[in-house]
Structures are given as structure tokens and as C-alpha cells.
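I have placed the structure first, in the form of C-alpha cells, so that the comments after it can refer back to it.
The complex appears here minus one protein chain, its other protein chains still in place.
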Amino acid sequence: MTLAPGQVAPGQLDRLAVQDLLAEYGGLLDLGRYDDWLGLFAAECRYSVLPRENFDQGLPVALILCDNRGMLEDRIMALREANKYNIHIDRHLIGLPRIASARPGTIDIEAPFAVYQTDQEGETRLFAAGLYRDRLEMAGERLRIAEKLVLLDTAAVPTLLATPL
Amino acid sequence: MTLAPGQVAPGQLDRLAVQDLLAEYGGLLDLGRYDDWLGLFAAECRYSVLPRENFDQGLPVALILCDNRGMLEDRIMALREANKYNIHIDRHLIGLPRIASARPGTIDIEAPFAVYQTDQEGETRLFAAGLYRDRLEMAGERLRIAEKLVLLDTAAVPTLLATPL
Partner (left out) sequence: MTLAPGQVAPGQLDRLAVQDLLAEYGGLLDLGRYDDWLGLFAAECRYSVLPRENFDQGLPVALILCDNRGMLEDRIMALREANKYNIHIDRHLIGLPRIASARPGTIDIEAPFAVYQTDQEGETRLFAAGLYRDRLEMAGERLRIAEKLVLLDTAAVPTLLATPL
């Protein structure tokens, strides 16, 4: 549990920084602060959503694939337009992260999540559950998301095209 | 990510203390240890529950408002009475906190939550989801809740008058 100086092995600072990043990720989405949310990603980044079943069977057919930051920004623009007609509140609950592996400057983590949605009548339902598999990288002094793979347990995600998970 | 001595900026000790406080908050409520739960609040404190929709629209009409500790204690007394007739188990799941801002002695945080309730038949349902916005203050060596604003996504919270969120 002791950290050698400069080591980016699983350590205290790293773990708290990972937790901070996940908390920001969910919190900023739920607040609708999409520009700040985009700022959590590295300049070169990849965001994809896959049904977990496909992933387990080695079928890498993504429901969503943004393999650079421009695509992710476009997606957020589309989201803002779509959400004018799909008014709801999202609430992300993200579990404690597992550190899958770490090497200098990079940490691979996994974290379970559940997203609840509340409609205009104020009814809250479980919207989706799944697992984040993130590659996080140090960008200067800050940890940023280089790759985010959202493995989705739930199949029928009705407004998937509009809601980032 | 490095902490200057004595600094109350977002740092390791602070974050773990915030997490501890949130874990105590949910855990003590679910155990029915209301006196200990009251002890998590500062001597001067405020506890309120608002529909998130109202909050977003600048309508500060609270579902519950206890703006001093006496009111909060009264509320807990009423709760104990009411729960003799509304027997259920609560289970709070509180997500990782975001530190919104920090200055010496005070930390403002946000944390998503979901509360499940189990009735006497043993059926568990999602009861409410929402966001805590807490102002935490150092009281001696301990972090205490100076203000707690519960922003409630869920509109139809049937036993709202009896259950602290």
C-alpha cells in the first residue's frame, strides 16, 4: 500500500483522483454541464457504448462510437437539440472503481453504474445499468479520460441516441 | 493534488472525511439511529428538501424546511411516531461526492443518491432519487453538516412526511 515517489501504481492520490473524475463525470452530466463534461476527456479520446453481450461474445458492434473528440462534441450538440423534446432528469450512480491495471501515466479502471431517469410527471425509473471500462491518462497535472467503453447490461435503452451514459 | 499543510482545499483528508460523513449519514438513517444522525449536523444547521424542478426554476418552495436544529429534532420525533404505523426498511445508496468548492473550514459538495424501500412483504422498490447539496463545516476536529439541501427528482414521494432523505 506504500507509494514509491513518482510511482503511478495504484496509490492513494491516484485512487482519489479516479474517484473525483468519476464523480465529476456523473455529476456534470446530470447537471447538463456538457462543456465541462467534455473537458474531462483527453484531447485524443474515444467514447463508445456496447451491449455487454456483444462485448462478451467478441462482437465489437457499438451502439455509439465517437473515436475522436470532434465526434464527441458533435454528439453533445445533437443531444442538446434532442433534449428540447425529451425533457427528463438523469441521475447517475457510479460505484467504487476497481483499478484493473496501472502504469506510469495511465490507469485502467472499471466501475459499475446505474442511471435513473425521471420524466415530466416526476416518476423515476431505472434507465440503464452497466459497467464503465475507462483508460485514464495524466494530462499535465490532471487525470483525463482517454478511452471510455460503456458496457450496457440493459438492452432496451429507448432514448439512447439522446442521453450520454 | 498535493496538500499544503493546514490547507482545506480539496485534498485527501478532506475527501475521505466527506466520504465518511456521507456514509454515516445514510448508514445511521437506515439503522434508525436518529440521535446519532442528528449528531452529524452542526449546532447551527439547515435541512431542506426541494423538488429539483422547483429549484431549477428558482422557486424555493420547500417540501421540508428545518432551518434550525430544534426543528430538525422535532421532525425526528414526529418520524418516530409515524413509523410505528409505516413499517418499512430504508436503504440509502449515496454516490461518490463532487467537491463543488472549498475554503478554509468549509466544503461544498454534491452527491447523487437513491433510496430503496422494502415493505412488510419484503418487496423492495426505488423510493426516490436525487442530489444532495451539502455545506460541510469543520466543528473542532470533525466535519459537520451546516446546510443540507436535498434536491428531489422523484415527485410522488408518498411517505415524504415520515422519511428523512
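Going by the order they are written in, the chains are A and B; count residues from 1 in each one.
In the analysis below, contacts are C-beta pairs under 8 Å (C-beta built on N, C-alpha and C of every residue); 3 or more make two chains touch, one makes a residue touch a chain.
On a predicted model such as this, the values are computed, not experimentally measured, just so you know.
Among B:Leu22, B:Val49 or B:Cys66, the one in contact with the hidden chain is B:Leu22.
Considering the complete assembly, chain A touches the hidden chain via residues 1, 10, 12, 15-16, 51-53, 93, 95-99, 110-114, 126, 128-131, 153-156.
Contact residues of chain B toward the unshown chain are 12-13, 16-17, 19-20, 22-24, 26-27, 30, 89, 91-94, 96, 114, 116, 118, 121-126, 141.
By our rule, only the chains that are shown with their structure count from here on.
Mean C-alpha positions place chain A and chain B at a centre distance of 26 Å.
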